[in-house]
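What follows is part of the complex, with its chains left where they were.
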Amino acid sequence: MEYRLRVAQKDFSVEVEVNEGLHLNFMLGDKKYVVDYTVISDSYIHMKVENGIRSGNVNAFLADGPDGKTIVINGRSYMVQDHDCLAQVVQKGRRPNLPDKITPPMPAVVVSIPVTIGDRVKKGQAVIVVSAMKMETTLCAPFDGTVVKINAGVNDKVAPGQILVEIEKDE
Amino acid sequence: MFKKILVANRGEIALRVMRTCQEMGIACVAVYSDADQKALHVLRADQAIYLGASEPAASYLDIDKIIAAAKDSGAEAIHPGYGFLSENAGLARRCEEEGLVFIGPPSRVIQNLGDKTVAREIMRGSGVPIISGMVRAESVLQILTEEAGRIGYPVLIKAAAGGGGKGMRVVHTENELADACRQAASEAAAAFGNDAIYLEKYLKRPRHIEFQILADSHGNIVHLLERECSIQRRYQKVIEETPSPAVTPDLRAAMGKSAVDAARASGYVNAGTVEFLLDADGKYYFMEVNTRLQVEHPITEMITGIDIVRQQIRIAAGEPLGFTQSDVTGRGHAIECRIYGEDPENGFMPSPGKITYLQEPSGPGIRNDCGIYAGFDVPVEYDPILSKLIVWAADRNQAISRMKNALSQYVILGIKTPVAFLIDVLASEPFQEGKTYTDFIATHFEGWRQKTDEADLAVLAYIIDEIAGSRRPKAHNKKITGQATPWQTIGNWRL
C-alpha cells in the first residue's frame, strides 16, 4: 500500500510491502528500507532498519496530536502529517494560519487589554498583551480599523486559534 | 538543626531543596497553587499547603500566605529557591520579624545588592573591579549624554532595579541615546515599577563568569570556583559549565579573591553568586551579586563534591562552615543544559502543556533535576524550566560527549523542548573549542532549524505505528484520569 506523508515541509511518497511477522519493506522515493520492528509500548517502537548501505537500531517515540504524530528519534522531534488528513484540515479550516486575526501564538494568560470597544486602532498598535511562562507577547492590530469585540478578560487563559480581539477593517 | 522547613517555591528547585532536607532528617512543607495541585514538589513533600490561585501574585508571590503557611505547619525556616520571592528583601524582613529563619542572606544585604548602583558602590569601595560606568541612576538626558561621552561608546543602558535583560539597551552612537534611554526607562517601569536607569561601558563578546560563594555567620567566607554561563538566549542562560575554558589558575585565584572580597564588603551570609564579565583581554568586571541559590548550582556541586543546599541550611542554622578555601578543589568537568518548555525553531517561544511521555536520561555521571512527569500539565503561569540535565566527566571533551548522549536519550512528548537544539550547540565547533561568548547563540545559531537528514526514519516509524495499531489513549479521554469521583464508579461499591 501507499502512504503520502509530510515532514518538515517535505513530502514523502512511500510504498510499503508487508512480509511475514514484523518485517516490512519500504520504498521512499528511490530509497529502499527493510525494517523489523518491535512495539515496546504504546509510545515506543523499536526498529531495526537496513537500507542496503548500513543497518542499525532506531528507537522512535510517538505522540498523537490534532495535526499528525510527533515522533522523536535520536533527540530530534518530527511532526509527521498524512497528506490526506492535511487536505481535510485545510478544507475544514481547522487550525489555519491566521495572520490577520488576533490570536495568541501559544497557550497564554491575558495580562492587559489597552483598548476598549469602539477604539480606532492603527496597524501595528498594541491591542492585547498575553503572557506564557513569564514571557510577554504583545498582539497588534493587523490593519487600521475599529475594535468591535473583545473576547477575553485579564487573567483569562487563552489558546492559539481563539480570537481575542475583533477589529473591523477600515474601508 | 531545624526539624521542619517550608520550601516557598515549585518545580525542580523545590524538589532539589526537599531532597537535601529529607536526607538531613528535616521534614518538608511544600506550597502550591491551583495549577500545581498535581505537581511533583507537592507529591514528594512530607506535607503540602494550598496557597491560592495560579497567578503568582495570589500564591507563590504572596508573602502573607507563605508566612501563614510556615506558621500553621510549624516550619522553623523558609527556603525560597530561585525566582519568585528568593531575592525579595520583604520576605526576608518578614521572616526576621516573625521569628522564622530565612534561608538566605539578611534582608539588608538583599536590599543593598538588589540595587545595582548601591552594589557598585559597595564593590568600588572594597577594590572589586567594576566596569566603568555611572555611580547612580539618572533621568536627565543631558547628564546621561555626558556620562556616555565619559565612558565611551558603545554603552549599555541598564535598569537599576533590573534583571533578566528587561530595560537593557546597547547604544553605539550619541544619536541613538535619547530614544534608547526613554524606551529602557519605560520598560524598566513596566517590569519593576521603577524607571531608574544607568549607563555602563558595553563590552564586546564578553564571557559570563560567576563565582559561587558561601559565607557563614561567623565571618568565614569561601568561594566554590567559577561557572561559565555565556550561552544565553534572550538574556537567559541555557548551558553552563565549570571550569570555564577561559579561566587560568591565576585568573581563578584573582577572581575568586574578588568574589570573596565582594561578599565580605556587603556583609554577606549564606550562599550567593558574584557575577563578572570577562573580556577578551582577561580583564574581569563585577556585574552583580545574586543573593540566592542559582539555577546552575549543581555543576559546582558536581566538581567540588559540596552540597550547596546543605551548606545553606547549616549556615542558616548558625553552624560554622567547617572548611576553608584550601579544602575546596574541583575535580573533572561539569555541564548543565536547561530543558525549557519552549520552541527553539520559533524564537524560543514558550510551550506549556501536558507531558504525554517522558524518558529521563540516566547513567554514570548524569544527574537530571526534574520537576515534571508523564501526565503532568506544565502550567502556562510559571517559568518554563522543566528540568536541568547535568553531567560530570573527567574532562571537558568527555563531559560534552556524555551530555550529547544523555540529551539524545531524553524523550519528552507533549510539548516542545530545545533538546535537538542543545545537541547541535554541543556538537558545534565554536562550543567544542570553548569559544563561548554571550553572543554565542545570536552569532552561531540565529534562526536555527533542526536538521532533517533522518526524517526518513520518522516516516518509517509513522507508518509502522499505523500498521501496528496505536493503542495510545485518545486526547478526549484524558479528562477522566484523575477526575474520577466516587459517584462515577458507584457501581463497584458494596454497601
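Note that the chains are named A and B in the order they appear, and that numbering of residues resets to 1 at the start of each chain.
Just so it is clear, a contact is a pair of C-beta atoms (placed from the backbone, for glycine too) under 8 Å apart; a residue touches a chain by one contact, two chains touch by 3 or more.
On a predicted model such as this, the values are computed, not experimentally measured, just so you know.
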item: Assembly formula (labels as shown, counts from the whole structure file); value: A x2, B x2
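FYI, only the chains that are shown with their structure count from here on.
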item: Interface residues, chain A side, partner chain B - complex; value: 3, 5, 7-8, 10, 12, 14, 16, 18, 24, 26, 28, 31, 33, 35, 37, 39, 42-45, 47, 49, 58, 60-64, 66, 69-78, 80, 105-109, 132-135, 155, 157
item: Complex contact set, residues of chain B against chain A; value: 55, 234, 340-342, 346, 349-353, 356-357, 359, 380-384, 407-411, 413-414, 416-417, 419-420, 423, 450-452, 454-468, 470-475
